[in-house]
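Everything below concerns the one structure shown next.
A protein chain is absent from this complex, but the other protein chains hold their places.
Each chain carries a letter (A and B) given by its place in the written order, and its residues are counted from 1.
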Amino acid sequence: MISSKLPKMFYGGDYNPEQWDHETHLEDLRMFKLAGIDIATINVFSWALIQPDEVTYRFEELDQLINSLYENGVYVCLATSTAAHPAWMAKKYPDVLRVDADGRKRKFGGRHNSCPNSPTYRKYSEKIADKLAERYKDHPAVLVWHISNEYGGDCYCDNCEKAFRVYLKERYKTLDQLNQAWNTNFWGHTFYDWDEIVLPSNLSEHWGNNNSTFQGISLDYSRFNSDSMLDCYRLEYDAIKKHVPDSVVTTNLMGFFKQLDYFKWAKYMDIISWDSYPGLATPFSFTAMAHDLMRGLKDGQPFMLMEQTPSQQNWQPYNSLKRPGVMRLWSYQTIAHGADTVMFFQLRRSIGACEKYHGAVIEHVGHENTRVFREVAQLGKELQLLGDKTLDATVESKVAIVFDWDNWWAIEKSSGPTVALNYVDQIHKYYAAFFRRNIQVDIVSVDTDLSKYDIVLAPVLYMVKPGFAAKLEKFVEAGGTFLTTFFSGIVNESDLVTTGGYPGELRKLLGIWVEEIDALLPEQKNSIVLKDTYGDLQGKYECGMLCDLLHSEGAEVIAEYGDDFYQGMPVVTRNTFGQGEAWYVASDPEERFLDGLLGQLAAAKNIHPLLETPDGVEVSARTKDGKQYLFVMNHNATTQSYELGNGKAQDLLTDRELSGSVEIEGRGVQLLEMK
Amino acid sequence: MISSKLPKMFYGGDYNPEQWDHETHLEDLRMFKLAGIDIATINVFSWALIQPDEVTYRFEELDQLINSLYENGVYVCLATSTAAHPAWMAKKYPDVLRVDADGRKRKFGGRHNSCPNSPTYRKYSEKIADKLAERYKDHPAVLVWHISNEYGGDCYCDNCEKAFRVYLKERYKTLDQLNQAWNTNFWGHTFYDWDEIVLPSNLSEHWGNNNSTFQGISLDYSRFNSDSMLDCYRLEYDAIKKHVPDSVVTTNLMGFFKQLDYFKWAKYMDIISWDSYPGLATPFSFTAMAHDLMRGLKDGQPFMLMEQTPSQQNWQPYNSLKRPGVMRLWSYQTIAHGADTVMFFQLRRSIGACEKYHGAVIEHVGHENTRVFREVAQLGKELQLLGDKTLDATVESKVAIVFDWDNWWAIEKSSGPTVALNYVDQIHKYYAAFFRRNIQVDIVSVDTDLSKYDIVLAPVLYMVKPGFAAKLEKFVEAGGTFLTTFFSGIVNESDLVTTGGYPGELRKLLGIWVEEIDALLPEQKNSIVLKDTYGDLQGKYECGMLCDLLHSEGAEVIAEYGDDFYQGMPVVTRNTFGQGEAWYVASDPEERFLDGLLGQLAAAKNIHPLLETPDGVEVSARTKDGKQYLFVMNHNATTQSYELGNGKAQDLLTDRELSGSVEIEGRGVQLLEMK
Partner (left out) sequence: MISSKLPKMFYGGDYNPEQWDHETHLEDLRMFKLAGIDIATINVFSWALIQPDEVTYRFEELDQLINSLYENGVYVCLATSTAAHPAWMAKKYPDVLRVDADGRKRKFGGRHNSCPNSPTYRKYSEKIADKLAERYKDHPAVLVWHISNEYGGDCYCDNCEKAFRVYLKERYKTLDQLNQAWNTNFWGHTFYDWDEIVLPSNLSEHWGNNNSTFQGISLDYSRFNSDSMLDCYRLEYDAIKKHVPDSVVTTNLMGFFKQLDYFKWAKYMDIISWDSYPGLATPFSFTAMAHDLMRGLKDGQPFMLMEQTPSQQNWQPYNSLKRPGVMRLWSYQTIAHGADTVMFFQLRRSIGACEKYHGAVIEHVGHENTRVFREVAQLGKELQLLGDKTLDATVESKVAIVFDWDNWWAIEKSSGPTVALNYVDQIHKYYAAFFRRNIQVDIVSVDTDLSKYDIVLAPVLYMVKPGFAAKLEKFVEAGGTFLTTFFSGIVNESDLVTTGGYPGELRKLLGIWVEEIDALLPEQKNSIVLKDTYGDLQGKYECGMLCDLLHSEGAEVIAEYGDDFYQGMPVVTRNTFGQGEAWYVASDPEERFLDGLLGQLAAAKNIHPLLETPDGVEVSARTKDGKQYLFVMNHNATTQSYELGNGKAQDLLTDRELSGSVEIEGRGVQLLEMK
C-alpha cells in the first residue's frame, strides 16, 4: 500500500501569525478563502513563545489559532517547534549549543542550532512534542504532525564525542575490528583505548571543504551524525505516537541533502515531505530527479510538497522573481512526480529578520491585488477542480537508478583521483538522458527490490555494500540490464579497497579488469570510438574527467578510447551474464552519447517515451485505478507543439479534447487523460 | 560660521623621530625648510615610550621634540598616542585585548587593537590625554590635538557584551520593545531576560562576509560599536578640553568608512581631518566625493587633509608610484573640495616593520635629491605663494546627495534581493553624473537642513528614519526637486518593513506603488525606454541589477521597461508634489542615462556647470569674500583645452591671464580667479 494517507490534495503552507496582530489574522483568513487554501503549517518556530521556562507551557494562543483556522476551513500541519531552541535554554543549559568543526562553541542565534546529543535538548524537545500531542490529539484540525524543521548541521562537542565512542563500540565491538576497518596502521593511528578516539574535525583529520586524512572515521562520523539527528526525531515521533498512534508524522526533508541518510530516516516517517527550492542554475530535470528521490524514499508512496516559494527566494545571490506561470508549472511538475499536496513557504511575509525578502502568498502590501496572489489563487481553483483524481496515484517506472548516501559520502571524501567527481551530478547525467526522452525513472536504494525493473543503473557505484554485488548478479542473471561506470566496485562499506583488481566485487558481473585510473584536467578530453553502430550511436564522442584503463575479461567491447597512450583500450563494454547484460562506461561521456546509449538500452527492453516532445517539454505520468494521467509541461517560455498520434486525450485543466498535433503555450501545463 | 579654525594653510605630515637618532632629526629639520613644511603630526604611536608602566610618564623627549620643531618654524599636531596600547598593558590587563568575530581572544600585536569597552583602556587612554593636555596646554607650537588614529575595528568580548545589554536597555527600555523591534518571534528568538542577549557574531547570528540572520540585532551592534569607540574618543576629548577649552581637537577619519557613523562623530570634533588613500582602481570622482563627504560632516566647514602619500602606498597588491604631477594634482583636488591643510604620511620613511615601503617625503636615501622630494618642495612653495587666499573659503552647491550610515549598514546586511547592491557605489553613480558636468554637490545627512538646496537626491533610501519622509515632502512642496531610486522606502529605523506597499512612507511623495522587486543576474539586462524625449534623453538605455515592478498612483511615467514580462511598466517616474517634483528611478541605469537625466534636472533648476571641459578635466570652486576661485584640474596624462568664453581669468599659480581657449597640460592644475 503506497497511500499518502492524506484524505485530499491540500493547498497551503507555513503560517506564522505569532508575528502579527489579530486583525491581520482575520484578514489572512479572508484571503485564504480567496486562494483556496485549506492547510496551514503552524508552530514551526514557537518554542520560545509556548515554553518561556523549564516548567511553564502556554498553549492558549495556539488553541485559539487552531480553532480559528479550523472554523475557517483550514486544516493544520502542526509543527513541534524544536528547530530552534529558546534563548533562555541556551543561557541556562549551554549543552544545547553546538560546537562547530573548528572547535568553536556556538552562542545563541540562528536556527538548527541544537546539539543532537545534548541531554537538555533531547529532554525538552521530547517533552514539548509530548505536551503538544497530549493537548491536540483529538483536535479534528490536526492533519499532519511536523517534527522540527529541515534537520541538518553537525556538532563536535564533548557530548557528541562521547556518544560517538558509544556508537563505535556498538558498530565494531572491539578496537581490533575498528583499527582494521579504519586501516589505522597507516600513519600510526592504532587505538588502544576507546577514549583515545576523537571526533574527526578540522582540529584532527579534516581540512578544507571536504577533505579527510582518514576516510574510515569520517565516514562513520557522517553515519553517526545522521543517526544522532534521527534519534532526536524519533524521540519526538514516539512521544506523538504514544498519544496518537494513527497520526501522520513527518519532517520536511531537502532533496539531495548530503548530511542525512534519508533512506534510513524514511523508515520512521509516515509520509515524506520536502521543501523544493531550485536555485537559479538548477536544471528542471534536476528538480524532477529530486522529486523522484523523495518518492523513492518510501518505495513510491506519494509525498507532500511542504514548501516552495510563490515567487522569489532570499538566500540566492540574485533572487529573481518566478516568471508568470512558473510557480504553477513547477507545482504541477511536483504533482506529476508524486506529490499529493502543494504548499508554500510562506503564507504571509515577515517584516523583520532574514526572510523578509522571501516570497509569500500575502506580500508586504497586505492585499490580494498582486500578481503573485492571483497566480496562487488561480492554482488553488484548478486544484479544487482536479479534486482527488490524482490523489494516491502512482508513478510507474521500469527503470531504476541506485542512489546511496554512504557511497556519496565516501566518493566525495576520497583523496584522489580527481576533485571533479560529483556523485549527484553523475546520477543526474544518467537520469537526465531518460528524462529528455520522457522515460520515467525511480530513484532507489541498495535495499530496494530490483526485480520489478528492466533496467537498473548505478553510476559511480564506488562502494559495494555486503550482498549488493550478488543482488545485482541475480538481477542480471534473470534478464535485467545493468549499467555502471568508472570508479565503481572499488571499496567495501568501510571504504577499504577490494584487492585483486577493480571493479572488485563487480568484476565477474561486468567481465572486465580495470588496471589504472587516469584523471584528466578539466580542459583535457579523450574520445569514445564506437566499434560498430549501436542504436543511433556511431563514430566518435567526447569523454573526460576519469578514464579507466581496462581489459575485457569476457565482456564485449562496444567502444574504445580514441586518444592518448591507451587509445584502443575498451571504454564501453557489455557483458552477457545469464539472461541479461551488464554495461560499463569507463569514462565521463558527453550528453549526446548518453542519450544514444540509454535510449537504445530502453528500446531494447521495449521501454518507450510517454510521448515524443520537443526539448524542454516534459511528460510525466501518474496512474490510478488503471487510468494514466499525463502531465505535459512546457518549461520553455515559448509555445511548442507535439504529436498525440492516433490517440485522443482530455485536458483535465481546460476540459478540452485534444488530438493530433497539440500546441502548448510557454510555461503551460496540460493534464491529459488518455482515451 | 564654518571656519576651519586654522590660522593658515599648513603643510607637513606625520613625523616619527622616535625611530631615529638626533642627527637624523636635525637633517629632517633642514629638509623641512627646503620643502616649506610647517606642521608635524607627532606622538601618534608613542604610548609605550612615554608610559613604560602604570605610574611612570616620561615626557622629556617629547618636550625636546616639540621645542625643536617650534624653534624651526614647525607647528605641532599633537597625537594622544592611544591607537596602539603598550605591550606591558596587554600582558598585565588582558581586557584591553579584543575578541574577534570568531570569538578568538587577540594577543598583543598590530594596532587598533584595544577593546573600546575595556576599563583599562578607557582609564589609561583618558589619563594620557589628560597628562598631555596638562603638560602642553600652553605650548605655542601645539596647533591641533589629534586623538588616537584611524579608529576602527570591532570587539566581541564579555565587556562589550555587557555594555551592549546596557546600550539596549537605554534604547528600548523594555524587552517587549526590543522583541518587537527585532521581530524575535521569527525563528523563536523571544528574549525574557536581558542577559539572554549575546553579541551578534560568527558564533551566533553572523556568517560569511556580511550576513546576518537577524538584521535588527546586527544593526544595533553596528550602532553600539560606533558609539563605543566614540565614547573612547570623547573621554580623551573631554580630558583635553578640561585643560585647553579653546583647543582644536580632531581625529583622522577615513572617508567612506563603514564601521563608524561619522555624522555622529562630527558633532564631537572641532575640525574634520581625514586620510586620503585612493586605491589603484579608485575613480578620481570617488576621491572628490569622499572629500565632499568630509566637508559635509560639519555642514561645509573646511577640513584637514591629515594624510596622503607623497608617492606609493604599501598595502595595495601592486603599489605603483604616483606619476609626476599626480601628488600635486590630487593635493589641489583636496583643497578645491574644502581642505585647508595638505599633509603627508609620512615625513620620513621607516626602515622596519610593515610601512617601510610606503612613500615618504624623505625617502630611505635620506637626502633631498629625489623626484618625490622635489615635487613636495615645489608644492610647498606654491602653497606659500597662495597664502590664505582660499583659507576658510566655502564650496557652494545647490545640489545635495543624502548619505546615511544606518541605511548603509541595513542595505548591506539585507538577505536578498541581490548581493550586487553596493550603497556607496550607487551614491557615487549619481554623484559622478554631476561631477562630470562640473556641478558641485554637497553630501549631507538626514539631519541637514535641505531648504538651501534646489535638488536633493537620496539614491537607495532603503531606510526612512522618523520624520524624514515629512521633511522630504516639505522640501518638494516648497519647490525642490527630489530623486530616489529602487529599494527605497522599504524599512523603518529598526529594519522592519513598512507594510501597505512599497515605497512605504515615500509612496505619497512619489505617487507610485512598487508591487515586486526583480533581481537580475550580473549578465542580465533590461532597458529604459523613454516615452518622449526628456532633455537630451531619448530612445533606449540599458538598466539592470534590480528592477522594481511598479504602478503609477499619479506620477507621470517618463520611461518604461523595454523587456521581460514587465515590459511597458514604468521605470522612471516624476510626481508633481506641491511646487516641486519627486522622481523615481526604478532600476540601475547605465551612466549615459544618468548624465542625461541629472543634467536636465539641473538645467531645469538653472544649475549650470562651473565650466564646460573635456572628459577628465575637473573644475571645482571655492568662494570667499564674494570671490570665486576655480580649480581646473586635468586628470588626463595629456594636454587638454577648454573655453573660458567671454570671461577672463588670472591663474594664481602662474600669475598668467587666461582667456578664450585655454590649454592645460597633462596632470596640470590651474587656479583661476575670474575677473
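For this structure, a couple of remarks:
Convention: a contact is a pair of C-beta atoms (placed from the backbone, for glycine too) under 8 Å apart; a residue touches a chain by one contact, two chains touch by 3 or more.
What you see is a predicted model, and the numbers here were worked out from it, not measured in a lab.
Only one of the listed residues, A:494, A:527 or A:575, touches the absent chain: A:494. For the options B:190, B:204, B:222 or B:311, the residue in contact with the chain missing from this view is B:311.
Here one chain is not drawn; of A:138, A:193, A:246 or A:655, the residue touching it is A:193.
Contact between chain B and the absent chain runs through residues 16, 18-19, 45-49, 52-53, 81, 84-88, 90-91, 104-111, 280, 311-321, 323-324, 349-358, 363-366, 370-372.
Seen across the whole complex, the unshown chain contacts chain A at 102-103, 181-193, 195-201, 203-205, 212-216, 414-420, 494-497, 499-502, 513, 515-522, 549, 565.
Definition applied: only the chains that are shown with their structure count from here on.
Computed centre separation for the pair chain A/chain B is 49 angstrom, with centres defined by C-alpha atoms.
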